[in-house]
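Removed from the display is one protein chain of the complex; every other protein chain stays in position.
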Amino acid sequence: MQFSTSCSPFTPANTSVNQLMRQVLIALLPALGTMFWLFGYTVLLQLLLSSITALLAEALCLWLRKRPIKVHLFDLSALITAALLALAIPTIAPWWISVSGTLFAIIIAKQVYGGLGYNPFNPAMAGYVFLLISFPQQMTAWQSPFLFLPLSDSLQLIFSGHLVIDGLSSATILDHIKTQLSLGLSLTGIQSSALFGNIAGKGWELISLAYLLGGLWLLYRKVISSHIPVAVLSGLAIPTSIHYLLDTGSANSALFQLLSGASLCAAFFIATDPVSAATSNSGRLIYGILIGLLIYIIRTWGGYPDAIAFAVLLANLSAPAIDFYTHPKPLKQQL
Amino acid sequence: MIKQWKFPGGIALGDHKQTTEIRDTALPAELIYPLLQRSDCYATATVYPGERVLKGQVIATQKKPLTTPVHAASSGVIKEIAPHLIAHPSGLTDSCIVIETDGLDEALPANPCLDYHLETAENLRIKIAQAGIVGLGGAAFPTAEKLQALQPIHTLIINGAECEPYISCDASLIGSHAQQVVQGALIMQYILQAERCIIAIENNMPATLQALHEATSQESIQIVSVPAIYPTGGEKQLIKVLTGKKIPANSLPTDHGVVCQNVGTAFAVYQAIIQGIPLTERIITITGKGINHPGNLRVKIGTPIKYLIEQCGGYSQNIQRLIMGGPMMGIALSSDDIAVIKATNCLLGMTNNELAESQSAMPCIRCGDCSTVCPAELLPQQLYWYGRSGQLEQCQDYQLFDCIECGCCDIVCPSHIPLVQSFRSSKGELIIKEKQAAQAQLAKKRYQNQQQRREKEQQDKIAKAAKRQAAIDKIKAAAAKRKTQGV
Partner (left out) sequence: MLFLCVFFALLGLGLGYAARYLKVQGEPLVEQIDALLPQTQCGQCKYPGCRPYAQAIVDETAEINQCPPGGEETIAALANLLGVATQPLNAEFGETNAPAVAFIIEQDCIGCVKCIPPCPVDAILGASKQMHTVIASECTGCELCIAPCPVDCIIMRPLAPPPGQWQWTTHHD
């Protein structure tokens, strides 16, 4: 009897890209749920917009590049980019914000470089920075938390832009602190503002906790290793704490920094993107600390209140160099 | 209980093992013996077609000392020495000796030894070599060579850790012949003068452990059960687990005072020394969903696989691959018209459900899981990139040749990249390049020699001609002189 042959091992692999990506998507659900509860249908519409755009753009690029569309479209990586971007942009931004951001992320930041596995930058963050630089006005007007918008209002807001609701948008807490501090106000005064919740931004701290929950689940499922999240969080928390101890007047506590903006999302979902991160364990620690430090530096002295996207892109840039110096190159062992 | 260490990397695999009673197989009509022993190492036939051979008679041998001959596993007539499919990943044919058995199973007289302590270690080693014993774990390295250590040996490890799924031939051998395995281990310990002897088995085999404990109640042998993490049965991995020593890639365990032998080898040594019979049989696991009646069989080496499968009730309907060895490191056979060799520990019939789906590989997403599980502490990802881009020197720098091809990286790769295949191919390219370079060097040398020789010939010719001319001139001059004087 004749048989077909192949190379060992014959046992099937115990994981797949699709499976990993699916778990990341599942881990984003708590954050999505929290945002839905805080903001209403706007966040779902943004997600839908960016997802459809991402899949269409990915399919188009794959078709142009003559790659198997079915295989690569269902690796779900485009959906993750879309989801991260949709959760990062203001929920009340007009529709063309998420569409153009997603197009930039998928086409320029991912497919032009060769698609999944070859992109030097995190596509979602590249898309975010593109939007932030191009449309600063739309990208900084955030919907006020606990203002649940029903479907009809959300549709009207995102697609026509004509909806007048009192107190629809408000500054994020990081933004608020930045402007108030520049006006010479003291931190304690700012902290009594209505934007403040228990520790950080009102409502926002819950979203951060939801990201933490999803991230811990990813760690438990071994989808991500703990190196990058731990490094990012300590890279942010340690200098913040030192700063806080030295200058209680204008510096925020580490806990505040961790729960503000997208720190936890970055630590568990953005920095852990393996394609654009460093690969060795020691390299990942350096990479993570670099992101944390950059977040601290940009938040403290930089022009932008939240710094995740810039910090991640700068670290992406240095990942090859980090890899080069941290690869435990197996040396010829002597007897 | 002795202290245990952990080896780097490795993964836990489902075991799929069934330890069953060893079944005997009937005598096949033909026995086939390839002359290729190990990679690029051939034996020479010592018999001629038409000659009658007895069971245990040497039919092929190698010239070097302590190399192992091939013995006939039953009596019969040499039918031919001709190309035949062999158990090799290439699916190529190569010279094989074919014996037509006569059913008498007539054996050469055995040469038993009552007390091996009366023999010198050297004599025992020669006996082991002459009995044709090679490592039965799969590598088929001559056992006698391994027992000839230049350094004093402190630890002898008998490897009963069958870490690959499905394979249970060593476990069933211990189950039915624990006493003999222990005796074989003691003989090897005597040859090596090793301070201690450890028999290691995986901790998911309680019955085997029990059998060993009963057999060793009197002896000084330590029984150790090691965690069932693949590839703990790899020689270097097991040594790391049991002694904490890391054997560097460019050295052998013997350089570090450790020798590792397989359980089946220990049994073969017992048979060779105490009973005085050469290695002509071994235990083979025939299993997998593609086989109707799986089990552990006592098989004459040289038996065609087709015949063994018939003895196991044939193939089930949806068999897809026939594998010699385990599912992680075995080789896929193109046909069952191939004979089992000394190194065959398992025949695995895999169906579509058990097999890796043949889906196209995705791009590498640099997750780094491959280097986490690599037991050789390599960077499979780097090796893959360098191999892919043809940077073979870089591959060598990253210690490509330390790769044991265990397949751990393939199993954890989310992108399903055939990493082991890529590494084998890079290794192959490097080996071919090296051979070509050597060939070119040889040709250059021979060409230069020829050039020099021809140049010398030319010069000799010129010198000779000049000499002759000089002689002629001399004679002419003399004649001229005579002429002038004479006139």
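Chains: A and B, in written order; residue numbering restarts at 1 for each.
Just so we're on the same page, contacts are C-beta pairs under 8 Å (C-beta built on N, C-alpha and C of every residue); 3 or more make two chains touch, one makes a residue touch a chain.
Note that this is a predicted model, so its numbers are computed, not measured.
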Visible chains that the absent chain touches, using the contact criterion stated earlier: B
Contact residue for the chain not shown (choose from B:H213, B:H293 or B:R446): B:R446
Residue touching the undisplayed chain, where the options are B:I22, B:V53, B:A73 or B:I86: B:I86
Identified contact with the non-displayed chain, of B:N123, B:T372, B:Q391 or B:S425: B:S425
Touching residues on chain B - with respect to the absent chain: 36, 39-42, 86, 88-90, 92, 94, 388, 418, 421-422, 424-425, 427-429, 431-432, 435-436, 439-444, 446-447, 449-451
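Everything below uses one rule, namely that only the chains that are shown with their structure count from here on.
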Centroid distance [mean C-alpha coordinates] between chain B and chain A, Å: 52
Complex contact set, residues of chain B against chain A: 11, 13, 89, 91, 165, 248-251, 255, 306, 315, 319-323, 325, 327-336, 348, 350, 354-360, 362-369, 371, 377-379, 381-382, 397-399, 402, 405, 407, 410-416, 418, 420-421, 424
Contact footprint of chain B on chain A as seen in their complex: 1-17, 19-20, 68, 71-72, 75, 114-118, 225, 274-275, 277, 279-281, 327-330, 332-335
